[in-house]
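With one protein chain withheld, the remaining protein chains of the complex are depicted in position.
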Amino acid sequence: MTLRGWVTCAVIVVLALVPPIVSLVDNAFILDMATRFVILAIAAVSLNLILGYGRMISFGHAAYLGIGAYAVGIPAYYEVYNGYLHILIAMSVSAVFALVTGIVCLRTRGVNFIMITMAFAQMVFFAFVSIEEYGGDDGLVIEMRSEFGSLIDLENASVLYYVCFVSLLLILYLIRRIVRSRFGMVIQGARGNEPRMQSLGFDTFRYKLACYVIAGTICGYAGALLGNFTNFISPEMMDWTRSGELIFMVVLGGTGSVFGPVLGTSVFLFLEEILSGLWLYWQLVFGVFLILVVLFAKGGIDSWLSGRRTH
Amino acid sequence: MNSDVLLSISDLYKAFGGVAATNQVTLDILDREVHAIIGPNGAGKTTLVSQLTGVLMPDAGQITFKGNDITYMPAHRRPHLGMARSFQITSIIHDMTVLENVALAIQAKAGHSYRFWRSADSDQNLTGPAMEALRGVGLEAQAMQIAGPLSHGEHRQLEMAMVMATAPVLVLLDEPTAGMGQEDSTRMIAALQVLKGSCTIILVEHDMDAVFALADRITVLVEGRVIATGKPDAIRSDETVRQAYLGEELEAVTDVPGSGSSGTVRHVC
Partner (left out) sequence: MDWTLLTVQLLNGLQLGILLFLLASGLTLIFGIMDFVNLAHGSLYMVGAFFCATFTQWLDSFLLGLLLALPATAVIGLLVELLVVRRLYQRDHLDHVLATFGLILVFDTLTQMIWGPDGQVIPLPAWLDGQITLMDGIVLPTYRIAIIITGLAVAFGLFVLVTRTRLGMRIRAGASNRTMISALGINISLLFSIVFVMGAVLAGLAGMMIAPITEASIGMGNQIIIVAFVVIVIGGIGSIKGAFIAAVIVGLIDTMGRSYLDALFKLFMSAQNAETSAPAVSAMLIYILMAVILAVRPAGLFGPRGR
């Protein structure tokens, strides 16, 4: 097995064992950290589907986290706690939002695409800021987590964690299948040479749009998990700087593999946790680190693990 | 109109910033002919091919293919009618393997690209015909290599394999021998000889050896206009053509028959 394979397995095994370890050392904080990590990893993995495999640099991915979270929070505000309904709303609203904005965004390329995705996310952000009913700027407390019958009780932190963890595994597998499928080949072909793909007979716009919708829908699901996890939602979670952080997680981990973003997310959150405990102005170090990664560490952790220099 | 006409171009016009790159071009391409389009640099050959394939939209005029008006049909729909093109500047997907490049061409024709689950790499319906096409151009040994780092000649071969993989009705080749050495070019011409008769070929070419070896008919384009269309012999002896373009090059071809590249003016673009 390759180094990359070993690391992948090790990370998954460690993640699977988090709740028992936590109960041994009796430190709920670690479980919280791990849950947040797993949820953000899902978001990063979904972003990588468009960013890495499709070279669609979306700077608005955090909007889906927000949409998913509000899809839990707003029904809960009306005392509707049905989890299946929450997830259905989260994913379908995300899909529709991705479809509608994707139709506009994907007509543009390059810099315009980056800025338009960012602007649409900002639009959602401001929409929620200005809706006083759901707390506006201050956000909304979710009184109770989504209910999935007696079998799955999300109020139990370990259960919530395992739901997130299993979701991550399934989504990793799903995306791995997608990128290797015929559809995935078209997306990667369009990344490499879009005019050529068109002259071969592919309507690349539609394929990219489909890919964009899939990524958004998955991230909307992650958002529903996030809403459940934090018990509190606010527009701040879809601020454009959040989208920037997601991109950083993906690039740090490496866009060349399905699993890379998981590693990127772990390093990102680890550094954040360590640095913020050490120094009030830790973001300075973080910013410099980011710049250095861009300047000198192309390909991310993944390319380093697999021994490739380029991606 | 003749029932043997496969592609018909009438009064096609396209200008870039006021300068006509295609100027009132009217031309019929017959079924299963090799129709060469020649002309000096900047004559508008690539521009014409791009309009035929939908990469550029004409300002005026009409293009019909098998009797259907395709003038403004989007580029990605034309291959499904049986049109395929190669690019003057090699256009392949650099970060994929040679086999995957060709498999994509097959997949484009086969449809079914909204399959999200089954692995494409192990799909015999794609890899089988793709290997076949690679064998056709002599590139099967490189099938599993990433396309980007291969040599220029291999890129051209791959480009050709991608064109031929879909068994097209009409093939548009924009300078298939561009930038090739003598040996590769000869091989390419031989490969095209084999194809001749099985499909219609529009061949844009500066290499007069290739043109006169392959073409059934030739159209000469100068400054966007068709100045002559006809059989190779007629073009060879046409006075306007000689004056406008062919003069020097034809002399070389006719005076030193069969001698390598001496007759060809290499147009480096």
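By written order: A and B. Residues from 1 in each chain.
Convention: contacts are C-beta pairs under 8 Å (C-beta built on N, C-alpha and C of every residue); 3 or more make two chains touch, one makes a residue touch a chain.
Quick caveat, the model's predicted, so the values are computed rather than measured.
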- Note on the structure: Shown chains in contact with the undisplayed one are A
- Message: Can you say which of A:M144, A:L170 or A:L284 touches the chain missing from this structure?
- Response: A:L284
- In the whole complex, of A:M33, A:V80, A:L99 or A:A119, the residue touching the missing chain would be A:A119
- Residues on chain A that touch the omitted chain in the whole complex? 51, 57, 59, 101, 103-104, 107-112, 114-116, 118-120, 122-123, 126-127, 129-133, 240-241, 244, 247-248, 251, 281, 283-284, 286-291, 293-295
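Criterion: only the chains that are shown with their structure count from here on.
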- Message: Need the CA-centroid distance for the pair chain A / chain B, whole Å please.
- Response: 44
- Sites on chain B touched by chain A in the complex: 53, 55, 74-80, 84-85, 87, 91-96, 100, 103-105, 107-109, 112-121, 123, 126, 162, 166
- Task: Provide the residue numbers of chain A that touch chain B in the complex, in ascending order.
- Result: 177-178, 180-186, 188-189, 191-193, 195-204, 207, 210
